[in-house]
Each structure stands twice: as C-alpha cells, then as structure tokens.
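Of the protein chains in this complex, all but one are displayed in their positions.
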Amino acid sequence: MKSIAICLLALGAAAPAALAQDVFALRVGRAETISQGTLEHAVILVEGGVITVVGQDLPVERGIPIVDLPDAVVMPGLVNCRTRIGVDSRGGGGADLTARASAELYPRQDVWAELLEVGVTTLGIYPPGTGIPGLAVAVKPEGETASEMIVKDPAYLQFYLRSDRSSKKLFTDAFDKLDKYLEKVEKEREKFEKDLEKEKDKEKKDAAVFKPSQPDDDVRPLLDLVTGRLNAVIGIRKAGDWLHLLDVLKERKFEFALQCDLRDDLDLFYIKDEVGKRGLRVIFDPRVVQHPSTRRERNLPAEFVAAGAKLALSPRADSVRAHEDWLQEVGELVRYGLDRQVALRAMTLEPAHVLGLGDKLGSIEAGRAANFVFYDRDPFDPAVKRLGVMIGGRFVSGDLGL
Amino acid sequence: MRALSWMAVLAAAIACTAPLALAEEPLPALAAGQRGVAVHAARVVTVDETDRVFEPGMVAAVDGRIVYVGAPAGVPEGYEQHRRDEAWAVPGMIDLHAHVLSGGFGDINDMVLSVGPELSTAAAIVPSNRGLRTACAAGVTTLFLIPGSGTSIGGFGVLYKTHTRSTFENAVFANPGGMKVAQTHNPERRGGDLGLTRAGLSWVLGNINDRARAATTAGAEDFALANLQKIHTGELPVLIHCAGSDGAAATVRMWRGTYQTRSVLSHGSLGGHRVAAYAARMGMPVNHGPRTQDYFVSRTGAVEPTAFHYWNSGLPNFSLNTDSPVIPQEELFLQGSMSARQGVPGSQALRALTAHPARAFGIDHRLGSLEVGKDADLVLWSGNPLDPRSRVELVLIDGELQYDRTVHGQWF
Partner (left out) sequence: MKTAAKHLTMKNFSLLSLFGALTAMAATPLWSAAPQEDEAADAAPTEVDTDADKYVAVIGGDIHTGTGAVLRGATMLVRNGKIRRIGHDIYIPEAAKVVHAHGYSIYPGMVALSASSRITDGTLSADVDDVESGIAAAEMGDGADADVTVEDWVEDWDQDFETTQAFDEAALRASDSYDPFSSFMVLTLAAGITSVESSNLPLKLRRDKLDDVVMGDGGAVNFNWGSPDARRSTAEDFKKAAAYLREYRAWEAAGDKEAKEPSRRGINSGAIKVLRGEGRAKFSADVAHDLLGIARLAQTYGFRPIIDGCREGWIVADELGRAGVSAIVQPRERRPKPDELMVGPAGSSIENAAILHKSGVQVAVKAMNGNVDLSGIAGRDLLALSIDAGFAVRGGLSEAAALQAVTIVPARILGVDHLVGSLEVGKDADFVITDGDLLHYETHVQLAFVLGEVAYEKNEELYYAHIRPRPKILITDGLKPAETAKDGDEATPPVEEPAPGDDPAPEDTPKPEDEPKPGDDPKPEDEPKPEVPPAQAA
C-alpha cells in the first residue's frame, strides 16, 4: 500500500503545474475510512474533488498544499439514503412507477445549507405516498439548480408492502406488466431469428441487429430493476409483511433494501435470521425499541447485523435537527452493542449502496468523492465537536486551512 | 379449654385411624319436632383449619346445624338420609361480591348521593330469583348482595343464602351484612361534583368516616350515620372496590391503617397485585376477581397470574369473587379453577371460595367449612368441585334440601 502510494505521488510530481490548484493533501490524526477501518496518522490525497491516495504517514510531495489537522478525526460525508426533507408534496396509495422525486426538488432553500453544515453530503429523496409511489433521487445539498443538485436519478424504486390484498395486488399487477413485455420481446426475438434464417443475403444477415420494442414508461423501472441497473427499497411495517413480500416476489431476483420504521412493540426480530441469511440490506432509524408488550429494550439494528444483514441507518425524522442528532443516536446504538465500524458504515457506505453510489462515495478510498466531515475526537463521543465539512474537495463549513 | 382441644385431637385421631372402631352412635337421637338430615359421600372435604378429609365420610345436621362430620356412622331413626357414593361433600361456596339481587344487573347504583351509608340493597332483592337459584344449583350457598360501585359509598349489602324456594326473611343471613365502598375508578364524578379526582374521592370518604367516628366517640346518635358507625365499632365489615396499585394501596391505608375497620379489599385487579405484600403486612383480606389475571399491564410481556400473586404474597386471607353477573354467579367455582391453573394449590383455591370469605367477613363461626355447630350448607359434587366436568348432585342449605339433580334435573 505504502509503496504504491509513494509511486503515485511520484507520478503526480511529474506534472506539478497541472495539479497545483486541484490537488491537495489532508493530514489528519485519524481517518475512519469505512472500507479499510480506522487509519491513524492518515494522509489523503485529493485530486479534482476525488480521493486518489489514502495511506498512513505518507510523505507528501513538495508543492502540494497540505491541510494539516493532527488532532482531527475525519470520516466520509454522511449519507442519508431515505428522507423527505426539503420536499413537501403528498402522495396517494396506488402504483405510479413513473413518478420521480427529482421533480419536486427545490434548490436554494436554507435547509440544504443547514444539512451541509451538520455534515450530510448526500441525500436520497423518495417520492411521497404508499403502494408503489415511484422513483427516488440522490442529491447533494448544494447547487443553484435542481440538475446541479442531482447526483443520481433515479436512485432507487420505492415500494411499500402491507399484509393486505390490495397492497399485494399492486405488486403482482406491476410485475405482470413486466412479464407481458418480456414475453412480447421474446416473441419478437424468435421472429427476428426466424426471419434471419430465411435471409439469403449474407451481408444483410451479418448486419442485422435485433431491435426489440421499447417498454412502456411504467415497465422500464422494473426492467432496470431485474437487470440490476436500479435498486429498490421496500418498506414494511411488521414481520408478517415480510412473508407476504416473499409471497409476491416468488422467484423474482433483484437488488433491494428492506426498510422499516422502528417503534416500540415491533415484532421484526422474528425475521432477522431469514433476512440476515440472505445478506439483505436493511434501512432503519437509530432507535432502541421495546419488545412487544414489555419494557425490555432491544437493539434491532444490532440484532439484524448479527444475523448477517447489512445496515443503513437514517435519521429518525425529516428535520435538520434530526440530522444533527443522527450521529449521537447512532452512538447510542453503539453503546447498546452495535459494532462501531458497522455503525459508521451505516451512515456512509451502506446508504450510498442503497442509492447505487457505493462505488462513488461513502468511504475514504481512491476513486471516491472527497466528501468529509472533520471532528475533534471520536464521532460517537458525546462531547464531539464538528470542525468542518468538505464536499467535492471544497470546505463548505468551517475553515481548516485551505 | 386446652384440655378440651386435646380431647378433640384424640377423638379426631381415633376417627381417622380407626373409623370402623366407632361402634356407638355419635348422632343424637331426634327429639320431637327436630329435623335431622344425614348425608353420605365418597369423600367429605371439610375445609376446616387442618383440611380434614374423610373417605368415605358422613355429615349430619339437626335443625340446620351440623352435629356430625366424620367417617360413616350409624344414623338413628327419623333422619332424612341422602347417599351419593361417588360424590364429594364440600361446604357451600360464598361469594362476597355479588350483584344478582334481581337476577341480573339493575337496581344497584343510586347515583344521587356520592356517599349513601343509609342505603341498603335489602329493598332491591327479588327472593328466589333465577340468578339465585342457578347459583344454588352450582354449589354457591351464600352471597353478599351489594350495591354497585357508581358512588363512593353505595350503601349496605345483605348476606343472603340462595334458598331456592323461600321468603326474604328465611333466606337472609345478615341484614345489613356489611358496607360497600368504591375507593377508586368507578365513582369518579363528572360535571363539577366533588370526587373528580382521587384526592376528592378520598376526602369524601375520609370526611364521612371522621364524622361517624366522632359521633361514636361522643356517644351521639346520628340517624344518617347509624349504620356507618357499626363499621367503626367493628360490628359490621366493609368491602372496598378498588383497582390499580394506587387504588389498592389507598384502600389498605384508609380502611386498615387510618380507621382499623373489619375491611376486605375487593377486586385489586389491573396492577393491584403489586400491593399484595403491603396488604399482607397490614393483615387485610383480599377478595380477588372477577379479573384473575393481567395481560401486559405491568409490561413484562407475561400474562400476570394475579390470583397466584395474591395467594403467594402471604396474605392472611385470600378469597375469590365473580362480581356477578360480570361472571355468572354459577361459575364462581371456575374462579377457583382458573386460580389453580395459575399454580394456586387446589385445596387453597377451594378455601378461597369457602372458609376464607367466611373468615374475612367474620361469619366463619357459622359458614365456610363443614364443622360441628356450623350451618349445614353442604354441596355434593360428582367429583373435584374445581373441575368444570364435575356436576352438583345435591345442595343443602341450613340442612334443607334445595336441589337434587336426580329430582330437579340438571340446572347447571
């Protein structure tokens, strides 16, 4: 690792002029890299808003500006993959697979700056309503226009599944449409191949390309889903919903995260082994809840992780205040037994994966966006102070020396 | 006195170890005009202090009072005889919290005065009503027929036997039999009356009690308080409706602590069992029911077996009620079954339906067990009286046959 880093630095030195304004190094007391755990005396090289090198006690080429924070702890900018903050429309209860939360985006609100201030650098905004409300969008909380804010659109398809007939019917009806489309394409292909056999002109034969008909707009997201181009988030409200979800999904395969608002009396622990065995990602709010009909406390996020699930944690509400408290509430789960690294990951890389951005941001490693939050000590220490926030290699809060 | 009880030990020992050795007739010959009855059973469960059981056994009574309990013995001429060779003979059951004055709910809450110690249920009782008759056919022989809990003091209740064909005068055991108080919950008043809060309710009760006690001390006569004064002299018992741990604690504190009355805590449900140890320490009997368990009140997630908790807390006296018709009067025994299901030993559950309610109300010199000198209130069951599968074969009250399944058909 170290030797590669030095090598890269040497390459960088070959063209110092080109990098002069774009390149800088961060030297911090400790980096919570998420992907490689905790790195003491970390050096992070940022080029053009993207992390290029991460290492321990690396020498930095002369001429590259250094942000030297020997007492600071840095972690990736926080990612909340599921929120309705900054948007306020209401939704219905049907299925609208074409609805996009990005259409609701309203830039230049105070709330975005406030979110940046508390260290949130990526947000997943989901469409309103129940049933199948539509497509979520991933944004960064800055930008003059909606398109400047958008990081990925659509980020995921939002579903809700309840243990009742109408809810399950929405699912099956939507996927029936997809099946019909796929059947149609299959027939088209058979016809195409038959026609191709009949074709005598070899040149034409070689040049022929199968062009299936385009799917309808309300089928396209499902097609993206089953081909791995789009994730889904499926919201449930109790353990029983999970079995009904399996019942409607049957043999369908696609990437999805399971979401549930935690509350007292929730019976979700019944399904943790099944969910964990499948290595699913779950999205919870950071809450210690009471076992049904008792005052016995349960750390459901930790239980699901122990069972094998991947965990993303969202703030408990769609307010700036909740985003500000987020870190401490996750810290509370850590004090209740959640693994510290898992907890950090649950606010950064895992939600990034939910948004389909796991290879772009959410950790401190080469190739990821230079989104950072700086703290004066361990982030879960109740006395922690936030020193600054950086997005795309720019400080947007605090001024730590660049 | 001591010598006498030693003699009793000796007699009992002989009766038990060598019942057949008793050759001479222990039953008195009947004088002219005397009414004698002798009942033979496979098993006589006396529910006396030492839980004696005679297998087989016999109970005999003259003019309504028991003259013999023990192994089968010779019966002199003139006795009416009943023989049920498969049956268990058990004392008639006693329910201290019953509202079947006229067969169902109704006529039990006079809501004008928040304290009504002048009132009595005596005027509302319909003798031999259907509720009373079915109760009798189910082995329930004595009821404390009381006012409802709509006001702080609903009035006085009547201790009443469930004679199937009788007049009020013949069936009444004690009138008044005791007072009914509602400490919390139900008597809470709306619309600006005093008693909207626990503080108000407590003041209302405390105020009238203080007045009655002052009158008693001064030797003054106050018509309105005459009956209440009997509570303060200890002449009559008081049954207090309460629920919740706060309500149960307030009940014990006021009626045992402050006023030292012959009081019985009734219901004690919905969390009241948490005060059981306090009640035990203060020597307060608890008459539990109709709720005998709590679901999730204490948020332990468990079904709280409250009857078991009370029994297990060392209470001097634990009894069960139906609050009939909340639970039908005839299903009093099932309150014992459900308590046994929770872990109360069967013999103790039966005691909670017989000897304990009698002792709690100070009427155990006449009721609650099969002992010589007591009222011949006797029920023959086809088996274990706590088992819903057992039926009542025969019921005697005051030595008089009230119900015979083979003659009257099975009522319950």
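For reference, chains read A and B in written order, and residue numbers begin at 1 within each chain.
By our rule, a residue touches a chain if its C-beta (ideal position, glycine included) is under 8 Å from a C-beta of that chain, and two chains touch if they have at least 3 such contacts.
Values in this document were obtained by computation on a predicted structure and should not be read as measured data.
*Asks:* Sort by label and list the shown chains the missing chain touches.
*Replies:* Across the whole assembly, the hidden chain touches A, B.
*Asks:* Who touches the missing chain here, B:171, B:350, B:376 or B:395?
*Replies:* B:350
*Asks:* Determine which one of A:117, A:224, A:285 or A:318 touches the chain that has been left out.
*Replies:* In the full complex, the listed residue that touches the missing chain is A:224.
*Asks:* Which of B:92, B:290 or B:357 touches the chain that is not shown?
*Replies:* Residue touching the absent chain, from the options given: B:290.
*Asks:* So which bits of chain B touch the chain we can't see?
*Replies:* Residues in contact with the chain left out: 1, 4-6, 8-9, 12-13, 15-17, 43, 45-54, 90, 130, 134, 174, 230, 233-236, 256, 260-263, 269-270, 280, 283, 285, 290-297, 300-303, 305-306, 308, 311-312, 314-318, 326-328, 330-331, 334, 337-338, 340-343, 345-351, 359, 362-366, 371-374, 384-391, 410-412.
*Asks:* Over the whole complex, note the residues of chain A touching the chain we left out.
*Replies:* 22, 47-50, 148, 150-154, 163-165, 168, 185, 209-212, 223-224, 226-229, 237-240, 243-244, 246-247, 251, 253, 255, 263-265, 267, 270, 277-281, 292-294, 308, 310, 353, 357-361, 369, 392
FYI, only the chains that are shown with their structure count from here on.
*Asks:* Based only on mean CA positions, could you tell me how far chain A sits from chain B in angstrom?
*Replies:* Once rounded, the distance between the two centres reads 69 Å.
*Asks:* Can you list the chain B residues touching chain A in their complex?
*Replies:* Touch residues, chain B against chain A: 296, 299-301.
*Asks:* Hey, which residues of chain A end up touching chain B in the complex?
*Replies:* On the chain A side, the touching residues are 290-296.
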